[in-house]
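What follows is a single structure, and I will ask about it in a moment.
What you see is the complex with one protein chain gone and the rest in place.
== subunit A ==
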Amino acid sequence: MTIAFAPSAVSAQSDTSRSISFAFLAQIILILNSFIMLYPVVVMVFSAFKSTGEIFEHPFAIPDFTQVQNFARVLGETSMPTYFLNSIVVTGASILLILVLGTMAGYAVARYESRTNTFILLFFLAGLMLPLKLAVIPLFILLRDLGLLDSRWSLIVTYTAIGLPSAVFIMAGFLRSLPSELEDAARIDGASEPRIMWSVMLPLARPPMAIAAIQNAVPIWNDFFFPLVFIQTDSAKTLPQGLTSFMGEYTTDWGMLFAGLTIAAAPITLLYIALSRQFIQGMTAGAVK
């Protein structure tokens, strides 16, 4: 018996050492990668605490974090608070609509048998393959005719339309994987169809909802293109568009710009950190069981 075991023990050992060295290599690559990812963020935050002169003199120096005059000026002397509020309203409303509509559509597609199901899902998926930026001129005309141009609504409806396909795709995929016996049990327990969705299915669908929220929130928050096309009034501008007004034709106050960028990047970074556990859980759901 011992003789028979020996070779497999040896090979198991070399397998372990191989997988350890592989893990070590992977760690190094991941650490390097995180440096590359974090570097611009760190420079941005550092520069926000420096004057334009200091930024060019000592670009990498650690600043004096008590020097918050850039932030004070950005918030006090510019329309930054308005831009910030607009971004929050637009992103928040779009995500809310995407989640509510996307989940309901995904639920119907996933849980009810009907001949049109596949067609509806494919219709939504078609939206994934079509970059809406290509249709910006008809979209502009449509929004103009609807009287939505130059308002936050123009952005909210556009973002909701862009975000729905992926949300429906994610939610339908996940909801389909939930056992139908749960639904049967709830039905026998006396739950109505909306109640089954609300009390039984949705509490289980939090990870995919986090994914749908995050992966839509980041591009919407950062989007520059649609506000540029749709919005002229300063009071309706969002952050990325508003920040460009800090870039002067002849001079740019880099310190203020970086302070503005730092404020702009903060909420979405915090949201990501808050939802990252659910996000990762959702990404790996079903991978390990």
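The working rule: a residue touches a chain if its C-beta (ideal position, glycine included) is under 8 Å from a C-beta of that chain, and two chains touch if they have at least 3 such contacts; residues count from 1.
What we mean here is this: contacts and distances are computed from a predicted model.
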item: Omitted chain (choose from "Sn-glycerol-3-phosphate ABC transporter ATP-binding protein UgpC", "Peptide/nickel transport system permease protein", "Sarcosine oxidase subunit alpha" or "3-isopropylmalate dehydratase small subunit") - UniProt protein name; value: "Sn-glycerol-3-phosphate ABC transporter ATP-binding protein UgpC"
item: Which residue of A:74, A:98, A:121 or A:200 touches the chain not shown here; value: A:200
item: From A:45, A:68, A:89 or A:191, residue that would touch the chain that is not displayed; value: A:191
item: Hidden partner chain, residues of subunit A it touches; value: 179, 181-182, 184-191, 195, 199-200, 203-204
